[in-house]
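Structure first, commentary second.
Here the complex is missing a single protein chain, while all its other protein chains stay put.
The letters A, B and C name the chains in turn, as written, and every chain counts its residues from 1.
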Amino acid sequence: MIPNVLATRYASPAIQAIWSTDGRILLERELWIAVMKAQRDLGIEIPEEAIAAYERVKNTINIESIRKREEITRHDVKARIEEFCDLAGYEHIHKGMTSRDLTENVEQLQVYKSLEQIRNKAIAALHLLAKKAQLYKELSITGRTHNVAAQTTTFGKRLSMFGEEILLSVKQVIFLIENYPVRGLKGAVGTQMDQLTLFNGNIEKVAQLEECIVKHLEIKASFTNVGQVYPRSLDYATVSALYQLAAGPSSFAKTLRLMTGHETASEGFAKGQVGSSAMPHKMNSRSCERINGFAVILNGYLNMAAGLSGDQWNEGDVSCSVVRRVCLPDAFFAIDGLLETFLTILNQMEVFVAVIERENRYYQPFLLTTTIMMEAVKRGVGRETAHEVIKEHAVQTVRDLRNGSIEKNDFLDRLAKDGRLKLSANELQDIVSIAGNHSGMASAQVSMFCDQVSSLVSMYPESLNIQPGRIL
Amino acid sequence: MIPNVLATRYASPAIQAIWSTDGRILLERELWIAVMKAQRDLGIEIPEEAIAAYERVKNTINIESIRKREEITRHDVKARIEEFCDLAGYEHIHKGMTSRDLTENVEQLQVYKSLEQIRNKAIAALHLLAKKAQLYKELSITGRTHNVAAQTTTFGKRLSMFGEEILLSVKQVIFLIENYPVRGLKGAVGTQMDQLTLFNGNIEKVAQLEECIVKHLEIKASFTNVGQVYPRSLDYATVSALYQLAAGPSSFAKTLRLMTGHETASEGFAKGQVGSSAMPHKMNSRSCERINGFAVILNGYLNMAAGLSGDQWNEGDVSCSVVRRVCLPDAFFAIDGLLETFLTILNQMEVFVAVIERENRYYQPFLLTTTIMMEAVKRGVGRETAHEVIKEHAVQTVRDLRNGSIEKNDFLDRLAKDGRLKLSANELQDIVSIAGNHSGMASAQVSMFCDQVSSLVSMYPESLNIQPGRIL
Amino acid sequence: MIPNVLATRYASPAIQAIWSTDGRILLERELWIAVMKAQRDLGIEIPEEAIAAYERVKNTINIESIRKREEITRHDVKARIEEFCDLAGYEHIHKGMTSRDLTENVEQLQVYKSLEQIRNKAIAALHLLAKKAQLYKELSITGRTHNVAAQTTTFGKRLSMFGEEILLSVKQVIFLIENYPVRGLKGAVGTQMDQLTLFNGNIEKVAQLEECIVKHLEIKASFTNVGQVYPRSLDYATVSALYQLAAGPSSFAKTLRLMTGHETASEGFAKGQVGSSAMPHKMNSRSCERINGFAVILNGYLNMAAGLSGDQWNEGDVSCSVVRRVCLPDAFFAIDGLLETFLTILNQMEVFVAVIERENRYYQPFLLTTTIMMEAVKRGVGRETAHEVIKEHAVQTVRDLRNGSIEKNDFLDRLAKDGRLKLSANELQDIVSIAGNHSGMASAQVSMFCDQVSSLVSMYPESLNIQPGRIL
Partner (left out) sequence: MIPNVLATRYASPAIQAIWSTDGRILLERELWIAVMKAQRDLGIEIPEEAIAAYERVKNTINIESIRKREEITRHDVKARIEEFCDLAGYEHIHKGMTSRDLTENVEQLQVYKSLEQIRNKAIAALHLLAKKAQLYKELSITGRTHNVAAQTTTFGKRLSMFGEEILLSVKQVIFLIENYPVRGLKGAVGTQMDQLTLFNGNIEKVAQLEECIVKHLEIKASFTNVGQVYPRSLDYATVSALYQLAAGPSSFAKTLRLMTGHETASEGFAKGQVGSSAMPHKMNSRSCERINGFAVILNGYLNMAAGLSGDQWNEGDVSCSVVRRVCLPDAFFAIDGLLETFLTILNQMEVFVAVIERENRYYQPFLLTTTIMMEAVKRGVGRETAHEVIKEHAVQTVRDLRNGSIEKNDFLDRLAKDGRLKLSANELQDIVSIAGNHSGMASAQVSMFCDQVSSLVSMYPESLNIQPGRIL
C-alpha cells in the first residue's frame, strides 16, 4: 500500500494518531454512542443492552470489511453505519442524523485537537528561539538587505525578527482555536428537523441534545445556522493559519541557507550524516531546505482549501469531500513536519564566530555610511548632499576593490579628502572606533521579544513538554 | 494611460482615494513632516522656516516630475525625497530614515484605513442580509443538497446560513485590525541605529520619537523586532482575511444563480438593463456572477501575498516591491467591488413565491422521507430497515416519473402498501399534513443570527452610513 | 500506517504500481546496473561477479532496513546505496554519479510512464464521449447561458463542446510527452566531470555512456545543460498539463450536476447505492462532485509545482525534494482518479428525455427570440429596435408568469399586437413551427468532433484497452 509520505516520513506520532483511519472510526463510534445516550436520557426508547452492545464492539475495527460495504453502497458513512450495527446486532445509532452530523463533527474534532498540538509545538519553538536570541543578542553580524552588506545588527536580533513574526502567527492560531465553532447535530439541511421529529417537536430537548454533544466534543464555540455542512471558509481559515505560521520558520530557514553559503552559520551536521552521495566534503542545509519545501506544500493545501471556500451550492454538496480528505490531514502533517524540523535545527545549529568577525571586518567601513552621514548632517551638511558624496566614493572604492586595482579599502581616506563632507580623517576614525560594532537598540529589542515569549509560555506551560522526534 | 480596471470600474470612491498616487504622496509628506517636527521637539536642529517650507509645498504634487527623477535614480523614494526637497528648498526630511521607514508605514496606513472601510461595508451588508432573513424567515423552500431536493428549509434560514459565515469572517477582520502592528521608524536593518546616532545615543529620545510617529499614524499596535521590512506574512494575513470575507457572499451568489435557473428568485433586473445583446428575453445573474469572479480574483492576489510570505532573505529585500504594488491595492479594490455588488443585489433581489410554492409541491412527498423514517423508527422499525424500504420505493417512483410511465407521484401509496414500514395510508397522510412545510428550528435560528448582527452593528454604528454606489 | 488516500481510494492499480516504494527502488537498481554495465562495456574495470551479485539481489527490497540507514546518514540515496552494496557484497554502483543522477532520472521515468497512461485514459474517455455525443446529437435541449434558458442546442453538441476542450488538452499532453527531456548522467553540478575523470578525459566515452542510459530509460529527448537538477519548470509543465486536462471533465461534471437539479439527466445510480444516510430518496451527483473535487486538488498540486518553478539557487538544492515527493505522484493519482470517475459516469449516465422535452416546451417561445429578431431584421426593422421591442414584452411576460398574474405564456400574442415588429400572429406562428427545436449547425459540429476523436484513437489504439475499475 502506498503510504502517505507526509505522515510517515515527517509527522510526529501524536499528529498521526489523530488522523489515523482507526482513530477516526473510533471517534465516530464514540460520537454515535454519545448521541444514543443523550437521546435515551432525553426520553427516546433505546434499550440499555443495545448501547452496551455498541460499547462492547466499538474497538472492533475492520477497515477491509467497511471498504467492501462501501463498494456496494458507494456511500462511506452508510457503510460504516452498517458495519457498526451488524457488529452490535442493533439498529439504534444515527437516529435523526445525517451523514454530516457525524463526519463534520468528527473532522472538526480532529482539526481542533491538531490545532492545539500545533499551537503547543510552535510555542515550544518560540521558547527555544528566544533562548538562542538571548544567547546571541550581543553578537554583531553584518546585516544584509538585498543580500548585500548594509548595517551592523546582532545575530540575536536577527533571530528575534523571525521570532516576532512567529509570535504574530501563533496569536492567529490561538484566536482560531478560541473561536472555532463546531457544527453540531443540525440535520440534513441544517434545520434540526429530524431531531425535532424524534422528540415530537420538543424544541427544548433538541437544544439539550445539541448542548450535550458540543460538550462531548469539548469545543467551546458552535454554529447556529449551517446547511448540510459548516461553511468551508472555516477550513480555509484553518489552513491559512497554518500557512501563516510557516512564514517565520521559512524566512529563518532561507536566511540560514544564505548564511551557510557565507559559512557564518550552519544548521549543524550530525555524526554519521552524509551531505552528498557524490561530494564527500558537502555539508548541506537540507533541513532548512526542507522547511522551505514544507512552506511550498502548505501553500498548495491552502490553495485547495481556498478552492472550496465560497463554493457552496444551496445547503451543500460533497464536491469538497475528496479535497478535505487530502488537504486537512496533509496540511497538519506538513506543518507538524515543518515544526519538528525547525526545533531540530534550533537545537543543532552552529554559529561560526570567527567567520562572522572576518565578514564584519571586511565590510566595516561601509556598514557605517549612515553613521558618517548622520554625523555630517549634524555638522550642517545637507542630507542629500552627504548621501551623494558618500555614495560617489563608496561605489568607486568597491569598483576598485572588485577589479583588483586596489588591495586595501581606502574608503575613509577618500571621504576625508573630500571637503564637501566636512569630516576630517581623525573625526572619521573616531566615528569608526566609537560606532564600531554598534548595533543600535538591537539588544533591547531582543529582550522585549524574550519577555513576550515568556509570558506566552506561562499561558501554555504544556508546550514545554514538546520534544522533537529524530528527523530523517 | 491604461487604467486600473478594478479601481475604476468597481471600487468605491472612498477606497480609490486611499490608494491614489497623489493621496499616497501626501501621506508620505505628512509622515516626513511629522518626523521632522518630532525630531525638532526632541532637540535636532531643524529651522522653523524649513518645516514651514515643506508644509507650504506638501500639496504641490507633480507625478511627471517625480517620474523623471526616478528614471535617473532608479530609486522611487530617492526621487520623491529630491522632489520634495527641491520644492521646499531645504534638505531636512528623511533624517535617520531608510526608504522603508517611509514606505512601509505609509502602506500600512493605507491597508489599515482600507480594512476599516471594508469592515464597515461588510457590517452594512450583514445588516441588510439580516433584514432580508427576518423578512423571509418563515418562507418555506425546498432545501437542496447535492443540488437535488432534500428537505424543507426557509429562505430566511438559507440567507442566515450565508450570513453566519460572513459574521465569522468579519470577526477575523476585526481581530486583524485590533492586532495589526505598524513597523515604525526602525532604520535600515531594524536596529534604529541611525536615529540613535542622530540623538547621540539617547535611547529615551529614540523611543519617544517612535511613540510619536505611531501616534501620528493612529494605529494601535506596533512591531519591536523587524528588519528593513515588516514580515510579509502580515500582508498575507491581510489578503487572507479579505479572501475569507468573500466566501459568504460568494456562496450566496452561487446559490442565487442556481435559484435563478429554477426561477425561484433573481438578483433583480433594472429598468433599461439588457440581459443579452443577442437574446432579448434574457435576464442574467450577471451581478452574482461578478461576485464569484471577484472571489477568483481575490484568490489570485492571495496567491501573490502567499508568495511573499516566508521568503525574507536576511533583513529584507525588494523582491516583494512590485508584488505589493499590485496585490495590496488590487485586493482591496476587488473586495470593495464585491461588497458593493453584494449590497446592490441584497437591495434589488426578487423572490418568486409562486414558483417556490410550485417547487415545494412538486417535491413534497420526498422532502418528508426523513420524517417518515423517524416515525417508523418511533414505531420500532430498525433505522436501517426503514431507510432501505423508503429508498427502494422513492428511487422507483422517481424513475417511473422521469421515464413517463406514471404521471402522478404515488410514492405514499407504495409506502402504505409495504408492510415492513408499519405505517398505514392514513398515518402517512397525517405525517404529511402535519409536517407539511415544516422546517424544524429554522425560524429560531434566523432570530439568533439577527441578534448577533444587531449587536455587531451597535458596536460599529458608522457602518449604517454605508450606501452602495450605482454599479456598472 | 496512514495510507495515501488518493492512491488507495481513487487511483488505478497501473498508476499505483508506477509510484510504489518497491517499484521505485527497483527502477533505481536497474538504472545503477545499467550504468555499471555501460561503464564496464566502455572500459571501467568492474568484475562480472559484482554485476551478477547486484543483479541477484536487486529484488530483495527491505524498506525498513533502508529507513534505519537513513536515520543515520540523513541522506536517502546514500542509505539506498549502502543497502544495495551490502546486499551484493560489492561497492561498484554509483560510480561517477551524484544522487541526482539516480533520482532525477528515475523520477522522470515515473512521470513519463504516468503521462503515457494518462494520455491513453484521456483518449479512452474521448472515445466514449464521442459515442455519447453521436447518440444524442439530435436530442434538442434548452441551451442555457448564465444558467437561464437561452437557445435550443442538442445534448450531443453540449457533450462535444466539453469534448473539444478535452481534445485540446490531450494535444498538450502529447506535446509534453514528445518533447519531455530526461536529465541523464550530468554529475554533481551538471558538467559530467566525474564521468570524464573516470574515463580519463575521454569525451567520446562520456557521450556514449550518456546515450546508453537515455536509451535504457526509453525517453526520446534529453537535456544538455542542467545543474545538479533538471529545471523545475518541467515539473510545473507536467502538472499544468494535468490540470488543463481536468478542465473539460470538470465543466462536464458541473453541467451534469446542474442538469440533475432540473432532472433532465443524472450520473446514474447503481444497484445497492445509497444517496444519503439520512434521506432515503436522494440520488446524488456524488461522482460528478468528486470530479470537481479532483480539479480543486490538482490546482493545489499545480500550486506546489509552481512554487518550485523559477526558484533554483545556483546549480540547485533540495528545497524541492519534499514538495516533489508529494506533488508529482499525488497529481497523477488525482488525475487518474478523475479520469476513472469520468469514464464511469460516461458509462452510467442517464438522460431523461421526457423531462427534457417538458423543459423545452416550457421555454419554447423565449428560445426563439433571436430567430424572431432576425426575421424582423430581414423585414427591415432596425436590429436594436427589434431587440428593444422583444425585450420589453419578454421581460413583462416573464414577470407576469412568475407572480402568477397570468397562467399561460402569451408572449407571441403580445409581439403580434406590437406594430413596431412588423410580424403578424401568423408569421410568428410560422417562425415557431419551422424553427421549432431547430439547433443550428449542432449536428454537423458533433460529427466534426467525432471525426477528430476517431483519428486520435487510430493514432493511439492501445487506449481502447482502457477500462475503468469499479469506483468507490
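One rule holds in what follows: a contact is a pair of C-beta atoms (placed from the backbone, for glycine too) under 8 Å apart; a residue touches a chain by one contact, two chains touch by 3 or more.
Given the structure is predicted, the values throughout are model-derived calculations rather than measurements.
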item	value
Residue, one of C:L6, C:L302 or C:V355, that touches the chain absent here	C:L302
Identified contact with the non-displayed chain, of C:E82, C:E107 or C:E359	C:E82
Residue ranges of chain A at the interface with the undisplayed chain	144-148, 150-151, 257-258, 260-263, 269, 274-286, 289, 303, 307, 352, 354-355, 366, 369-370, 373, 386-391, 394-395, 398, 402-404
Chain B, residues in touch with the chain not shown (by the definition above)	1-10, 16, 19-21, 67, 70-78, 81, 94, 97-99, 101, 187-188, 194, 257, 270, 272-279, 284-286, 289-290, 292-294, 296-297, 299-304, 307-308, 313, 317-323, 325-327, 329-330, 337, 470-472
Residues of chain C (touch criterion as defined above) contacting the omitted chain	81-82, 85, 91-96, 98, 143-147, 150-153, 157-158, 160-165, 168-169, 171-172, 175, 179, 181, 187-194, 196-198, 203, 206, 223-228, 231-234, 236-237, 240, 243-244, 246-251, 254-255, 258, 292, 295, 299, 302-303, 306-307, 309-318, 370-371, 374-375, 377-378, 382-385, 435, 438-442, 444-446, 448-449
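One rule holds in what follows: only the chains that are shown with their structure count from here on.
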item	value
Chain contact graph, described as a line, ring, star, complete graph or other shape	complete
Rounded Å distance between chain B and chain C, as computed from the means of their C-alpha atoms	32
Chain A: positions in contact with at least two other chains	81, 94, 98, 187-188, 194, 292, 299, 302-303, 307, 313, 317-318
